[in-house]
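Following: one structure in structure tokens, then a few remarks.
Just one protein chain is left out here, and the rest sit where they should.
Per-chain residue numbering starts at 1, and chain names A, B and C are given in the order in which the chains are listed.
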Amino acid sequence: MNIHEYSAKELFAKFKIPIQNEIVCSTPEEVAAAADKIGLPVVVKAQVLTGGRGKAGGVKFTKTKNEAIEAANNILGMKIKNLIVKKVLVCEAAAIAKEYYVGMVNDRNTKSVLLMLSAEGGVEIEEVAKTYPEKIIKISVNPQTGLLPFQAREALFNIMTDGNEVRQAADILVKLYSLYVHSDCSLAEINPLVVDKSGKVIALDAKINFDDNALYRHKAFEELADYTEDEKLEIDAKEKGLAYVKLDGEIGCMVNGAGLAMTTMDVINLYGGTPANFLDIGGSSNPQKVIHAMEFLLNDKNVKGVMINIFGGITRCDDVARGLIEAFSKMNVNVPVVIRLSGTNAAEGRELLKGNDKLMPAETMSEAAQKIIAAIK
Amino acid sequence: MNIHEYSAKELFAKFKIPIQNEIVCSTPEEVAAAADKIGLPVVVKAQVLTGGRGKAGGVKFTKTKNEAIEAANNILGMKIKNLIVKKVLVCEAAAIAKEYYVGMVNDRNTKSVLLMLSAEGGVEIEEVAKTYPEKIIKISVNPQTGLLPFQAREALFNIMTDGNEVRQAADILVKLYSLYVHSDCSLAEINPLVVDKSGKVIALDAKINFDDNALYRHKAFEELADYTEDEKLEIDAKEKGLAYVKLDGEIGCMVNGAGLAMTTMDVINLYGGTPANFLDIGGSSNPQKVIHAMEFLLNDKNVKGVMINIFGGITRCDDVARGLIEAFSKMNVNVPVVIRLSGTNAAEGRELLKGNDKLMPAETMSEAAQKIIAAIK
Amino acid sequence: MSILINKNTKLIVQGITGRDGSFHTGKMNEYGTQVVAGISPGKEGTNVNGIPVYNTVAKAVKETGANTSIVFVPAQFAADAVAEASEAGIELVICISEGIPTLDIIKIIPILEKNGTKMIGPNCPGLISPGKSMVGILPVNIFKEGHVGLISRSGTLTYEMVDQLTAKGIGQSTCIGIGGDPIIGLHYKELLTMFENDDETKAIVLCGEIGGDAEEQAAAFIKENITKPVVAFIAGQSAPPGKRMGHAGALIISGSGTAAEKIKAFEAAGVKVAKEPSEMPVLIAEALKQ
Partner (left out) sequence: MSILINKNTKLIVQGITGRDGSFHTGKMNEYGTQVVAGISPGKEGTNVNGIPVYNTVAKAVKETGANTSIVFVPAQFAADAVAEASEAGIELVICISEGIPTLDIIKIIPILEKNGTKMIGPNCPGLISPGKSMVGILPVNIFKEGHVGLISRSGTLTYEMVDQLTAKGIGQSTCIGIGGDPIIGLHYKELLTMFENDDETKAIVLCGEIGGDAEEQAAAFIKENITKPVVAFIAGQSAPPGKRMGHAGALIISGSGTAAEKIKAFEAAGVKVAKEPSEMPVLIAEALKQ
């Protein structure tokens, strides 16, 4: 789960990471009042859960109240990478002397939280990582000791020289690590971390992702979420025991298992079709789950046909077939459906489906993909 | 720093350790209202920073409101081990099925937090420790992993058998450890930890000591303190750079260094005198510090004479002597004072003191002790 | 031979009294796996289908000499269960539980390292050495003894692959589902090395998926260290960036972790990549002929 900059900054404040004076606003009037309260000049920043705000014109430096209001008028409601800006953050304009990048992420390779630092702050770090990987210092944090201040200093001396800056930045890193583990983050970034002209080190931006698996420990974070319509569908599906991701294609897929579900999409693609979604119904033959799954598929107006791909493992295919028949008997399905059953008792399962005019059987995944692609042409 | 049961329980609640329904009260009227709110029967418990409340009559089980008021009248204002009871805690009366002891302490031997458990709950654990040490299970907690739930369970199965109780108690121990390290405790005890008749595990009492060295990290704890007059003196002294502990004797001591200060008390004792205090002025020859120290000594009405015992190390004795002379020139001292100077430049120091009628010099600690004892007879 | 588990594997089941734990204990037992004990705090002295239950892993290990454990406990308690097994001296822990917070796993990694404990998973279907032992939730009937070692990040995709191999008469030495989470225990490199050193294994199937760069690393590793033929498959070729495909680890971030990159890496390392699962038995059969 991602949260907005202003929410991340509130968390920063709670962990005593220095941030600027700033106020989140939803209307130009609020922006005007915020500018008064903070004192001009101010920066008005779009709050959207994506990168590249600056390039899209979502960040404006304003010297007068009228400029601030104008910026608010322009930014509020604008679309950045398909996301509508509903809030802006009005910030004190910092007198920036230096900009750095610092971040932490759950790292697959070191199996630890990886601390990342770069002297190239304020730019897209993914670009730096691709073009100049050597400009990013990476330090694996031992989870048993946490990030110790001396380790933070050692790391920072790679990108900074001034002792006073290093001390402040080390303190910020130690606090950020504390925030990271206490909040079950999967990513936390400060880009840029700036040194202002008075020598003070401040987090000028903040990006935080939480580990979805750990959200049960942090009920209070729920209200920080700002899900898109598609993400709301995913969450709704999750509550029904389904892993669902909406895509742009025409063929709805219903599969048991994430790897097989991805492969089903790939095979549809391979034979010239376009998958409308990723959908993993898990390991049960429960008809209710199938009904829920079909509802997700059919609610997608782009779906012209459905491919069901089940590998019977512990659950036998004949049981799955019975579940499917029961589910489909209760539903009004007006698009072609191809079912491929494989694995334990697959033949018996296919036998049960025979003669069911709503459900076209297929023997292999490739055959199923080809059949459904043909059916919707 | 010790805190009252009710403050410890508030901290428990913050860390989600189950406690009873309870209200802290300062007057019998508040107790009556609390009894109404909680529902009778209730237990009225004296809030004093010492053990043995029960034996002293400071804990009463009351079935009616009048009994509760009577208990409050009896307990509020009573003295337990020289401490006046100013508050009582009114608690829901628990239906106790079983009582256990659990505690944690900074352990010198294992250099770790030691988890202690005993099936002998509700009694003075020091007694159990002395008489039946084998009845106390001790587990050293690895500070790098913290107390893991499975470790808590393994430990608890030594004193409990029921899985449901163990699970609840393990959860409590894990939370208590978290409280312990987050709050920089030096001791945390739940005695008794009870299983009530419904099978619920609850902390019925709570004892917490904080590490004084770490209080700077926990400013909010300051208001939980309830210092005695003597302790207030100690804290006042600490703010002036002195380590002072008031005792009951007649000879005020002023010494540099804690070990030497204890030894000075011992030597006074050895020669038949009684030390009025422990006082370590640290390693400086600053006259202001000496003046502060003398003020503490002379404010103690029991003090009939003063023994100053200085070992000049890095600080030279002649400098110390000058500091003492300057300090005494500014003060009105009307009790005999013996000064023993030893170590670096001791002879020069003693030379400087010669002829000063306020300050009797001595060559050794033993001589100084004997001189001051003779002087106050 | 076979890798990791065999007829001498002595297994305990953590969470044996739960629904999944008891069900799969029955299945493993039926297959011939030596299930020597179960763990369920507070239920010591009872038994599940004749298998004795203990309060703690330490006690179970002491009483039964178990060397392997499978963890079925709910996600919020699962990392603790793995740590318990490791501290009790268990050599191999298979963690089936799904949805474990990543930092819980990160925190126990040093405990596993200290004790030299191997972990498979979490969020995995387990492993099988056909005809010898099965530790997991795998449908045993699709497997067949033979000479192909299989390593896969996903469950049903593994079954699909194995089913196709078995249908063509190609048996397996050991098949391992390593789990779909971003941070897991044994990974490609360690397992490839084990298969390389296993006499019974003649070819290796590697089923990867989008997310991370473990496949790229495996490709480089194979080129340098593995002499046996390896055939790969990558799921998620049509997955868009920024969308998590079911598995917590299956996620393309900022254009990295794509299937295209992984396939390219394998091909550069001389590893054949199957276009779809049905191509796998063909490529493996060719490899085995060489």
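The criterion applied here is as follows: contacts are C-beta pairs under 8 Å (C-beta built on N, C-alpha and C of every residue); 3 or more make two chains touch, one makes a residue touch a chain.
The structure displayed is predicted, hence computed values, not measured ones.
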Visible chains in contact with the missing one: A, B
Candidates A:Thr131, A:Thr161 or A:Asn334 - the one touching the absent chain: A:Thr161
Among B:Glu22, B:Glu189, B:Asp205 or B:Asp280, residue touching the chain not depicted: B:Asp280
Absent-chain interface as seen on subunit B, which is shown: 106-109, 111-113, 126, 142-144, 181, 184, 186, 211-214, 216-217, 243, 245, 247, 255-263, 265-270, 275, 278, 280, 311-314, 342-344, 364-366
Subunit A, residues in touch with the chain not shown (by the definition above): 144-145, 148-151, 153-154, 157, 161-167
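The criterion applied here is as follows: only the chains that are shown with their structure count from here on.
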Between subunit B and subunit C, centroid-to-centroid distance (C-alpha), Å: 55
Between subunit A and subunit B, centroid-to-centroid distance (C-alpha), Å: 52
For subunit B, residues contacting two or more additional chains: 144-145
Subunit C: positions in contact with at least two other chains: 107, 110
